[in-house]
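Encoded as structure tokens, here's the structure I'll be asking about.
The complex appears here without one of its protein chains, the remainder shown in place.
So that you can tell them apart, the chains are marked A and B in the order they are listed, and the count of residues begins at 1 in each.
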Amino acid sequence: MGDISMYQYDKYDQQMVDTRVAEFRDQVERRLAGELTEDQFKPLRLMNGLYLQLHAYMLRVAIPYGTLNSKQMRMLGHIARKYDRDYGHFTTRQNIQYNWIKLEDAPDILANLASVEMHAIQTSGNCIRNISSDQYAGAAADEIADPRPWAEILRQWSSFHPEFSYLPRKFKIAVIASDEDRAAMRLHDIGIQLVHKDGELGAKFFVGGGMGRTPMIAPEIRDFVPADELISYAEACLRVYNRYGRRDNKYKARIKILVHELGKEEYTRQVEEEFAHMKTLGLNPPVEELARITEYFADPAFDKDASDDLDLSDPDFNLWVDQNTVAHKQPGYAIATISLKPKSGIPGDASSAQIDLMADLAEQYSFDEMRVTHSQNIVLPHVKKSDLYALWQKLDEAGLAPANLDLITDSIACPGLDYCSLANARSIPLAQKISERFADLGRQRELGELKLKISGCINACGHHHAGHIGILGVDRKGTENYQLLLGGSAAEDTSLAKITGPGFDEDGVIDAIETVTDLYLKERQEDERFIDTYRRVGMAAFKEAIYG
Amino acid sequence: MKILTGNDLKTGDVTWWTGSDWSRHVEDAVDVGENFEAILHQEEASRRVNVPYAIEAEMTDDGPRPAHIKDRVRALGPTVRPDLTLKPADPEAGNWVI
Partner (left out) sequence: MVEAIRFRDDNVHEEPAVSLDAFLDQSNATAVRIEAGEDARLLLPLLDRLALIEIDFPVFGDGRGYSAAQILREAGYKGELRASGDVLVDQIAYMRRCGFDAFAPDAPIDAKVMKKALDLYDEVYQGTTDSRAPIWKLRHG
């Protein structure tokens, strides 16, 4: 197995990605030679994560279930330096994007990625996308199992799937294994929660969630799918969607619309009928395959004698530990989050030097492992508590130690109109201004957990529907305008935010956020978080405070 | 005025039609009037540009400026990274974009 506690390719996996590089190299050559029109080439490049964005080609690289080792992270830094403009952008899909890629370089970049067991396969297009998961998987004190082996089974099954590569629309799957949802599971096309039933581990299926124009929370359609029927059941869910999902209107083509229009019961009935048939086809890998993959994710060699004692006499360190670390399943260890949300920074952006440093620190302090979170931060999953101070000092020196995890300045922002050809308004400047307005850490901590999420258009890549506070950028007669939303949550208490009322200009929406947080401080009872107070008090009081 | 824009097929760079070629600088763009379909067709076919299209613009003392904010951002670069725009040394460069 080696020292790394994550999946490693065998000869088959390696051959698949190597072949994909060769295939795409050939397709790029045919495009450059004029043998393929852009219309024909577009779906092929999208299946390899290559978009044509506002300023250039953009490459989205898959980070399966957000897990990375140091060697892979260093390769991401290398690509940023050699082929891009010295930085990368970590996304809400636990991936990384490069904004300035040349088409002629793309095959070489994919070859570089393949050399460290990475790829960009199916990071775009109307196919099954990168499988996302809990960023604390394998380390969390509250998980019943590591969800990543299940995600890896699904990754392999969904890669190059011949029947499901031209779906009505893109398809996103998340797998978690604890009651606390850190992966926005029910806002996915398929959300899977691992559960026990009569001592057996299996999957609870939620189907038909999503954000975008028509946000919906996925209903549960089956409480238990045994491990050895996982693929049959997923096939059944997908086949019903592929056959009956709407293709007449791009904006109604996601599975959430199908489930909504058929109704949960009818969709479930059709899936069950298909499942009964699928089960007879021998599509499921044997349990030995799950066991084989699970072995790779075995715990790293934890020091069983590691102490829980921590010297917190340095006040800044104390704040960081309090805010950015959470309980590990192993005594003497902690899960530490590196915030990519410095004051005035661009959420999720990291320079190649920062990428390299994070790789070094993971190697030194976290058994060579990192995770990308859907909140656009990086996690070091296995840090010995006695190493935390040294780690924090090195992060702090590099500007990577904002102690703001889950606070108002830990905002999610899509690339917005600064980079994205779909956007109607910029998102990043709002995140920057909010980080400046609420720069005082004491004030942020006083406000407590507050998920702020910003999208530059209704496609909702910035998850604004799922923000305790959400911002949606719109185009109002050629100028940027921002709508404010309140009351969303991507966690286990999933809810969808509602628009407060008429929109604002950039400064106006930030003023409105301040009004809203002031009201929260005034109204809150005991330990209520912002979202709790909002739910108790209701929209009317907040509206009144904002609009008078 | 109407000007033509697209992305360089190989590099992805944003480019503007100068009347005979494609330039990275919107200042070099020329008014194509209403008869641009033939140019778009011919340029796409010759593979110098990817998915070119026509946009509305306004002539100013500094040259053509796209009418829509999205095209102005395309013309200069990301407003949040002045160092990565076409005019990194000019702090005033972005004033016409937003």
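In the analysis below, a contact is a pair of C-beta atoms (placed from the backbone, for glycine too) under 8 Å apart; a residue touches a chain by one contact, two chains touch by 3 or more.
Predicted model, so just to flag it, every value in this text is computed and none were measured.
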Omitted chain: which shown chains does it touch?
-> A
Missing-chain contact among A:Q15, A:S307, A:S344 or A:Q393 belongs to A:Q15
Out of A:L167, A:V321, A:M358 or A:L484, only one touches the absent chain, namely A:L167
Across A:Y51, A:Y65, A:F90 or A:W157, the one contacting the chain not displayed is A:W157
On chain A, the omitted chain is touched by residues 10, 12-13, 15-16, 19, 22-23, 26-27, 30, 40, 43-44, 126, 156-157, 159-168, 231, 239, 242-243, 247, 277, 281-283, 285-286, 288-289, 292
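Definition applied: only the chains that are shown with their structure count from here on.
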Distance between chain centroids, defined by C-alpha means - chain A, chain B (Å) | 34
In the complex, chain A touches chain B at residues 31-32, 34, 38, 52, 54-57, 85, 100-104, 346, 417-419, 421, 423, 426, 428-429, 432, 475, 478-480
In the complex, chain B residues that touch chain A | 7, 9-14, 44-45, 47, 50-51, 67-70, 73-74, 77-81, 84, 98
